[in-house]
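Note that this complex is displayed minus one protein chain, with the remaining chains in position.
Letters are used for the chains, namely A, B and C, taken in the order the chains are written, and counting of residues starts over at 1 for each.
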Amino acid sequence: MNTPKKQAEMIKEISGVNPLKCMKCGKCSASCPSYNEMDIKPHQFVSYVQNEDIESLVNSKSLWKCLSCFACVERCPRDVKPGKLIDAARQLVVREKGGDYLMADEIPELLDPELPQQLLVSAFRRYRR
Amino acid sequence: MQRIGVFVCHCGSNIAATVDVKKVVEMAKMEPGVVHAEDYQYMCSEAGQSKIAEAIKNEKLTGLVVCSCSPRMHETTFRKAAERAGLNPYMVEVANIREHCSWIHKDMEEATKKAVILARAAIAKVNLNASLKPGESLVTKRALVIGGGIAGIQTALDIAEAGYEVDIVEKTPSIGGRMSQLDKTFPTLDCSACILTPKMVEASAHEKINIYTYSEVEKVSGFVGDFTVDIRKKARSVDMDKCTGCGVCQEKCPSKKNSNEFNRGLNTRSAIYTPFAQAIPNVPVIDRENCIKFKTGKCGVCAKVCQAGAIDYEQKDEILTEKYGAIVVATGFDTIKLDNYDEYAYNQSKDVITSLELERIMNAAGPTKGHLERMSDGKAPKNMVFIQCVGSRCADKRGKSYCSKICCMYTAKHAMLIRDKYPDVNVTVFYIDVRTPGKNFDEFYRRAVEEYGVNYIKGQVGKVAPQPNGQLLVQGVDLIDNKQILMEADMVVLATAIEPDPSVRKIATMLTASIDTNNFLTEAHPKLRPVESPTAGIFLSGVCQGPKDIPETVSQAGAAAVKAIGLLAKDKLMTNPCTAKSDELLCNGCSTCENVCPYGAITYEDKEVNDHGIRETRRIAVVNNALCQGCGACTVACPSGAMDLQGFSNRQIIAEVDAICR
Amino acid sequence: MKYSYYPGCTLKTKAVELDAYARASARALGFELEEIENWQCCGGVYPLGTDEIATKLSSVRALNEAKEKGQDLVTLCSACHHVIKRVNDDMKNADDIRTRANNYMQLEEPYAGETTVLHFLEVLRDRIGFDTLKEKVTAPLTGKKIGAYYGCLLLRPSGLLEFDDPENPSIIEDFIRAIGAEPVIYPYRNECCGGYISLKEKEMSKTMCDKIMDSASGFGADMLITACPLCLYNLNKSTCGSRLPVYYFTELLAEALGVKEEVAKA
């Protein structure tokens, strides 16, 4: 098991984000369409990484609520990219054995006749390894 | 060969307690060129200086080395002493055996050894010193102020009051600048026009001040004390002497649908216009792009109605050439374009406005006669949202990296004024930080919250979405409550970042005044010379140097004036003789030195040289001694070794290196 | 004029019409979409981790094939476009990714982002020109009030995709004008439909799509057009009162160019 410090380093490395650039303006949270579904809010991602509390981050609901729509990335005045941070946290989880958020046997139930392939492919890539 | 005298100071016990001064004297005597060496209690004292003078006379000294405290302390003292005794002051070198030796070492032997080496290095240098003479240049006793806003007006008034002639060059048809567009000023809430217009009148009536409006600086040459400037007086199409300012032409002009710049495009004006009622001069200009007469040749209404016969369609741009001793830049600012921030829907809704536009809306002379109303439908707003830091404090290319400094205060002002005049309007301010350093500033902001009930929310706005019913849906965040907020507003006001007026780039280039990545003019020293440009004779006033509010601008304007006056008060300028000099036999005219010179002091001349009997014309670098500040950048850049710095020549420095490493 | 063409997984199955109408319209406009051979799925979403390499290789293969043919690479699906354009940027600007991807690929000549990636809409705007398109329209869609739905993938991150203004785009509106209809501008046209979230969190996506639909119909749109099969799917799942029909932009293009019937018959 990695130490919190190591985990934080991994998140910074995978995301390429420097949390120190954040000026805590909250524009990411103001832009996020999933804000209400998230327990840890976009503007908090940065401080969780800075405080090396990755445990809370990887166990948060937010991990699976981010749409990767890049609204936060586009509007961030400091070029921090909170969306990339949360994706890196997600990577930490799905790269672990048993970390998948989507199981193959769940799929049939989720299908409907119109459902485009693209949706399955995208979900697979975001939710599992 | 030099005849060098070495003088070792005890500085009481400051030096003598750790350095064996006698030993230093003894060792110095053995150095080449040294004909005299002695020590004394206090070399800087009257008696010490007499000893130096005596030795210069008796020993016919050609160079001096004083081993004492730092040259930053007493170099000038010893140079003056030498000069009084008839020796060129630049034949003096100081070996710093106090700060750099006796004060930091404890072991006497070690400190003495070092003091001897430091003395030796100074002696080696003096052996190669040459007499230098500061140059002289005459000062034209007239100043140019570029920009006629509050900064330029204040600077001009202060210089004129000191008795010097000042010209103001203003590119728009009237002086007054941004301040004339403001409604009220913080933190006192007095009306901007009421305090500005008297100053405008004072400037225009002052016998020492000459104002060129609708004019631009076209070309600058020369140097400190002696600038030559070409000013383009754009054709006004109205005779300044004949016009009485009655305003009939503006009333009758049929071309009325032209965007009104003074009102930030919120309404329209006629093609012949004065920007605002209190304009100085109160003489209109014809905007030729929109004038029917100039577009089609037909019309001429203004000429027909003008009783004074002042309309002159044939007028042409005029170029004036004037001489100045000092130039003050006061070009001011504009707000940034908001095209890259359309999450705030500035380009999508007329009811999303900048704070400067709100100033015009609140102003009695503005597009709504001072009534707070929406630009889309003229309705009175019930809910207003202010968004801070729009384009300020931005790390990406969309905005500006700096804090615009004035927004927190003017937003508190707007919020307070609205709550005061329209108590039923709800005002919400989204902020990142409220920055209010300044006298009575934080108290002002707190009043907005505590007495006027302005709702301050810590957090930013992500999106402003115009709704089908004409409302604006503001989606923001409250970072204290950790809630996303959806709020309907009738008007959204953006605290838009300010940037130096775009014209400053061209002006800075003409003046060879350096400019930073944000287009602000650079100070000669950020702490100690904040109103001077690194280029001698160029001074900075107002926002062209960095974001500031009115009181700060006015104080800086005064400071810039004092610096300009200090220059104009001199008849002649003594120039630092430690300037660069190129060896015309070595120079190949490659322009490398010109590129590294921060002062534009290097030019090229075709000069006839005699190179070992061969006479030919060559392109050669010439250093202007009045401009060169003696940094030496060019000496290292020069690929042929032609450039050298007087007083710090290659040979002198190498001699020091050799002496230390010996 | 020939372009390399990357259709993507969904255009071969659930969104065949997006593809078929595009090909027919291209022919009518005088250019050809040459499908690259053996293309592989782009993965649907761009892998954000800076250490992801393998997941980007399918895009690199497509990009390299276009490079070898000396053609620009055209995409239709917003997701494919997003992924391939961003991977191309990595190959051009991220030394580390370029080196490692090329180590995997073992190409004759390393790929370094030489190919230009264009969305079909960009071809219309920048290569054909909306004015020319307007001239070629035979059956203008006069009187139709159409809302453009951009979603997120086409626009963001704008600095890299360089597609349009991310907050106030105009390319689809200009397209709508060119085919003779009237664009309806509404503020949520660049908001996310929920994307892949609709697989497991159907309600979230519905809420977002309802907001988009309400906004568009509030401003008077009769229909929405999009370039993305997933957006179309999500928007169609919207359950709000103001549900508007959603079409692929290529269908309306084919209609305006008078080639819709021929596709339907085929």
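Basically, a contact is a pair of C-beta atoms (placed from the backbone, for glycine too) under 8 Å apart; a residue touches a chain by one contact, two chains touch by 3 or more.
Throughout what follows, contacts and distances are computed from a predicted model.
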Undepicted complex member, UniProt protein name, chosen from "NADH dehydrogenase", "4Fe-4S ferredoxin", "Hydrogenase iron-sulfur subunit" or "Na(+)/H(+) antiporter subunit D": "Hydrogenase iron-sulfur subunit"
Option from B:173, B:222, B:281 or B:630 whose C-beta touches the chain left out: B:630
Touching the absent chain when the full complex is considered, from B:297, B:378, B:526 or B:613: B:526
Residue touching the undisplayed chain, where the options are B:52, B:118, B:243 or B:620: B:118
Absent-chain contact - pick from B:100, B:447 or B:618: B:100
Contact footprint on chain B, counting only the chain that is left out: 70-72, 96, 98-101, 103-107, 110-111, 113-114, 117-118, 121, 514, 522, 524-526, 534, 578, 596, 598, 629-633, 635-637, 645, 648, 650, 653-654, 656-658, 660-662
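What we mean here is this: only the chains that are shown with their structure count from here on.
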Distance from chain B to chain A - Cα centre to Cα centre, in angstrom: 47
Centroid distance [mean C-alpha coordinates] between chain C and chain A, Å: 25
Where chain C touches two or more other chains, by residue: none
Two or more partner chains touched - positions in chain A: 71
Parts of chain C lying in touch with chain B, wherever the complex brings them together: 159, 165, 167-168, 185, 187-188, 215, 218-220
For the chain C and chain A complex, residues of the former touching the latter: 8-10, 13-15, 41, 43-51, 55, 77, 79, 152, 155-158, 166, 191-192, 194-201, 204, 208, 229-230, 232-233, 236
Chain C-touching residues of chain B, taken from the complex the two chains share: 339, 341-343, 345, 347-348, 396-397, 463-468, 473
